[in-house]
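Shown here: the complex without one of its protein chains, the others still in place.
Chain naming follows the written order as A, B and C, and within any one chain the residues start at number 1.
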Amino acid sequence: MTSPSLNALEGHGAGVVSLAGVSVAYGSNVVLTDVSLEFRPGEIVALLGANGAGKSTLIKALSGANPRYSGEIRIGGDAVQLTSPVQARRLGVSAVHQKVADGIVPGLSVAENLTLDDLAQASRRPLRSRGSAFTDARAALETLGLSWSDLVLGSDAAGLAISDAQLVVLARALRGTPQLLILDEPTSALTAAEAERLFEVLRALRAKGLSIIYVSHRFGEIEALADRVVVLRDGRVQSDSARPFEWHGILHDMLGRAAELSHDRGAAQRGHEVVATLDGVTLLPESEPVSLEIRAGEVLGVLGLIGAGKTEIAEALAGLATPLGGSLTLAGAPYFPKRPGHAIDAGVVLVPEDRQRQGILPGWSVQQNVTVPFLRSSSVGGLLTKRLERSRAEDVIDTLSVVTTGPDESIDDLSGGNQQKVVVGRWLSAGPRLALLDEPFRGVDIAARREIGTRLAEIAAGGAAAVVLSSDVDEIFEVADRIVVLVAGRIELDRYADETDRASVIGAFLGAAHPSSPEGAPA
Amino acid sequence: MSARNRISASKTSERVAAVVVKWGFVAVTVALILFFVITEPSFRTPENFFGMLKFIAPTAIAGLGVMLAMTVGGIDLSVGASAGFAVSIAAWTMVIGNQVGGVAVSVVLVCGLLIGALNAFLIVVARIPDLLATLTTMFVIVGLKLIIVDGKSISSQMTLSNGTTAPGRFTADFLWLDRGSIGPVPVPVIILVVITVLLWFLLERTRWGRALFAVGANPEAARLAGIRVQWYRTIAYMGCGLLASVAGLLLAARIGQGDVSAGNSLLLDAVAVALVGVSVLGIGRPNAWGTALGAVLIAVMVTGFTMLGLPYYAQDFGKGIVLLIALLFSFTFSRRRTVVTAGSTTSAS
Amino acid sequence: MSARNRISASKTSERVAAVVVKWGFVAVTVALILFFVITEPSFRTPENFFGMLKFIAPTAIAGLGVMLAMTVGGIDLSVGASAGFAVSIAAWTMVIGNQVGGVAVSVVLVCGLLIGALNAFLIVVARIPDLLATLTTMFVIVGLKLIIVDGKSISSQMTLSNGTTAPGRFTADFLWLDRGSIGPVPVPVIILVVITVLLWFLLERTRWGRALFAVGANPEAARLAGIRVQWYRTIAYMGCGLLASVAGLLLAARIGQGDVSAGNSLLLDAVAVALVGVSVLGIGRPNAWGTALGAVLIAVMVTGFTMLGLPYYAQDFGKGIVLLIALLFSFTFSRRRTVVTAGSTTSAS
Partner (left out) sequence: VTGCAQSSGTPAATSGASTAPTASAELPAPFDGDPVTVALVRQSGAGDYFEAWGAGAEAQASFANIDLQVTDARNDNAKHASDLEQAIAAKPDAIIVDHGQTDTIQPLVTKAVEAGIPVVIYDLALTDSEGVIVTAQSDKSMAEGVLEQLIADVGEGAKVGYVSATGFAPLDRRAEVWDQVVADNGLDVVFSTGEVSDSTASDNVPLVDAALKQNPDVEAIFAPYDEITKGTVLAVQQNNLQDKVKVYGIDISNADLEVMNAEGSPWVATSATDPAAVGAAVVRTLALSLAGELDETEVLFPAITITQEFLAENEVTNVTELRAAEPSLELSDVVVADWLPAVSG
């Protein structure tokens, strides 16, 4: 651990943001204790920590979104009391929060969402013309190197796919050139190519003297981007280190125990018994039919960009949507799940990609969130049995180490990653025959990722099939025995992990999507 | 349990706040009852006690119907109309159709289910937002009722269009619904208690109740969890229609004739009672006991204020103020924001 | 630039559906107007045209108030009560207080703002859900009004409690609000049009309007973007109270006395009109023109059906059915969620 505070005395210069003894409590629950840190111009600081360590909480305090913090925050040497997001932005602090949904106003157009802050600015002309909103919106997108058509800019933001919504929120944060830019897991909903573009933008901003706080669970990104790594554990600063990063130590600081950055899964398992098949299924309106065998005893990783058709595969098998064409089989028999209940009864479960919209029952306890798909097996003759419910919930909490006060805590109070663990855990707790996981690692920390990976391997070893659908090459290599690359509804590659290598997978994955792309593989 | 799990250690102040939120409303009701018991001798008789419950039973039952619609995230503005429809149909069946009470009850209950099914159809299949759909149903049902009875109250001995006198009348078994009692307990009170207990049991103790709430909390997540969302919404609206028609049966038995105006004033009180029910006991979601308790509070206020000799308009004011105090306890002093989902106004698109 | 843009790829059938959704409601209104114009000679006179608009103006204005509350994601059930309060207060000021019309108007408007502020206080500060808060306000306001006027309608020459005769009366300038006209256009119609245009302009063309919508659609996003959520909600409810009292002023001028029952029938129609406004024109969010159009549809139905000689109860039924048809156009035939993929690929490379 190196101490950066040697330069602290020089820190009175313009642009330095510092925290001294900052603490935050939710009710009587202290989640951030005595945090002292300094962020200097022209520096990208990675903020790491396990799920529930307090990263988002720190960011909310620093961006004015949660005025109820104690301790001192200084900006450019002046002590300030941050009371609202507007005030923070006026002082040069701009943030992109973890929940994308908290940044998008449905019903307003995409252009209006890109220029949402203007609505709060007294200096702006009160009259809004469509044209000027579009001009401003285009300028905002320009910072990310994007250019969207007027049709898109004029349409309702409610219809934006999550990755595009994330881009909108990012572009908005970059308007008005902040001094300190805070990004809370910005890439969890982006594809590699979009992430790479974002990194270029961030590097350019750093060169211009911005300071940037970057939260991510993807270490590759941090290695490629960060100048410093700050680790939070249980609400305290555990370490603060400069390049070159000593990952072994950082992981230990994060988790409180030794862990490895790279994970060797050993030999890829090969399943034999076919659990489910797609026969000539048309995934996207204009794509050719594909066929795919899903086998018991192996973890299948499906890799593809957003829009490649991954979700369509999952939805067809889970009974959410009927595929455009073709047929399915399960355990050798024709399979027509008309609704999710049929699929669940047949042992096919789906961890959906959008946790907030499709996974969580807001206001409900962790326990009730866990048991909701299994009401029948949690009850005797229709009567819900507390004991059955509780044991299932405790099982999920234990196997995935969910940070919570217990099964009765409201799911709303859990950190994002822990919410995701609850959703993943509940679906795996059923002992499925076929488990489909659509982007299951969004926002979960490395330890949880390992735990989920281990659970998937166990499920496969137990004679069931697991399918992970992801747009992240690292994740796929970490969990999958067999890798399928999907491009625009077509299967571009289908190999066991030990029969191929990253280069050819990435080639199939990106090559087809960007025939002339000069970009290399994402980190 | 994992060592990394957080420990909750709520402070005394938080616990006090929780108690206020949980029992504040009940305390207001009890305080009001005590006040009337002390100041008004006639308030404390058992007759008055059962009389109040009997008087509020139709409102409470209709409120329980609205509560049921609220569990799936909706609302039903047609309950008053459905109850009024039930009154006229019951009278029509017995007085003009010359049927016995049992037949009338069956016809009315079937009509209630059909009205519920109509609401469900408009909301689930035709995808009209619940507030709008049930408002429309309200107009249609009121109009239909008046067309059926030619805008007139149906009473026995009335002269029919063919010049003959109506053959039937409200039968004794039907009137028993209002006038009968088991021991000292009037029948409407028994019906109210039975329905409340059944609904409480259904919602809080069975998996079907849990599924209803899941549909209300996040329909998409519920669907993915294998819950038949559309089916449960249909059930909830049909249940609401059924309960509204039970309320109508009690009203019909009370009035003893097919009063055309019956049920008109039920809607606002039923909705109020269901909404209040959400906040009572700090539960923060639609629930049966809270709804019944809200109804009791209204009954206590109406009776007590009348005994105090307040004119009806001062009662409105009193009702508003007491409601306000109760709500302050439930919401303002509560740490967490209670989510009341009562009706969406915009489409899903 | 994205090639995967579903909007651009919309099929003809989809475009037809979009047209149906956008214009279906308008088409129903126009068809109904045409029908009455052809069948009823007295329907097609300019007097009737302005008469209908004049008749519906208070409902439409109260509906616009509800619409304003809906923009911030709320609703206001106290508009009918506020309008009724305005009627009694206007009468009290002129008849008992012996003031001129201008004073009465000012007093009423201030009262409207205060009622709106009370609602805002209950919702924003006391955190009571809007439905409950405004329902409570409704009871309180109705009760307060009746207490102020002793439950009596205030009319000129009435005997006061001290035995004297009320000194004042409704002044001519006040009555002009209903009886005056500019050219052939009655004053209430002018007021309605002005308010509609102003609200449309405010909501659709100014940043304050967009901020109101943002607060309604996603308060958390609005808060994080620096929009003063609580402030905008307060403004919306105060605006709603103001509009309700304007509606009350028009009613008072029309009735010419402090009718205690005025405003009672306003609530359901005002809410219906605002809700219908959401769906009209396929806009999918509260808007001024849609609300006004919904009010016009009601006026056309009431007038036309009366001319056809339908009894009042058949009108209820007709109202329900026409509403239903309009809603089917707006919701049922509309496509489900539009998915826009704006372009996840970057353009520069």
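The definition used in the following text is that a contact is a pair of C-beta atoms (placed from the backbone, for glycine too) under 8 Å apart; a residue touches a chain by one contact, two chains touch by 3 or more.
None of the values given here were measured: they were computed from a predicted structure.
Interchain touches from the omitted chain, evaluated on the whole complex, reach B, C. The chain omitted from view is touched by exactly one of C:262, C:288, C:301 or C:328, namely C:262.
Taking the complete complex into account, residues 40-43, 45, 47-48, 51-52, 54-56, 150-161, 163, 165, 251, 254-257, 259-266, 299, 302-304, 306-307, 309, 311-312 of chain B touch the chain not shown.
For chain C, the residues in touch with the chain missing from this view are 42, 45, 47-48, 51-52, 54-55, 58, 150-153, 155-157, 170, 175, 178-179, 251, 254-257, 259-262, 264-265, 303, 306-313.
Assume only the chains that are shown with their structure count from here on.
Remark: chain A and chain B have CA centroids separated by 44 Å (rounded to whole angstrom).
Computed centre separation for the pair chain B/chain C is 28 angstrom, with centres defined by C-alpha atoms.
If you check the complex, the residues on chain C that touch chain A are 1-2, 4-5, 7-8, 205-211, 213-214, 216-218, 220-228, 284-285, 337-349. Chain B makes touch with chain C in their complex at residues 122, 125-129, 131-133, 135-147, 151, 268, 271-272, 275-276, 279, 311-321, 323-324, 327-328, 331-332, 334, 337-338, 340, 342-343, 345-349. Those residues of chain A lying in contact with chain C across their complex are 65, 84-86, 89, 95, 97, 101-108, 110, 112, 116-121, 124-129, 144-149, 151-152, 155-156, 158-161, 163-164, 167-168, 172, 191, 193-194, 197, 305-307, 513-514, 517-519.
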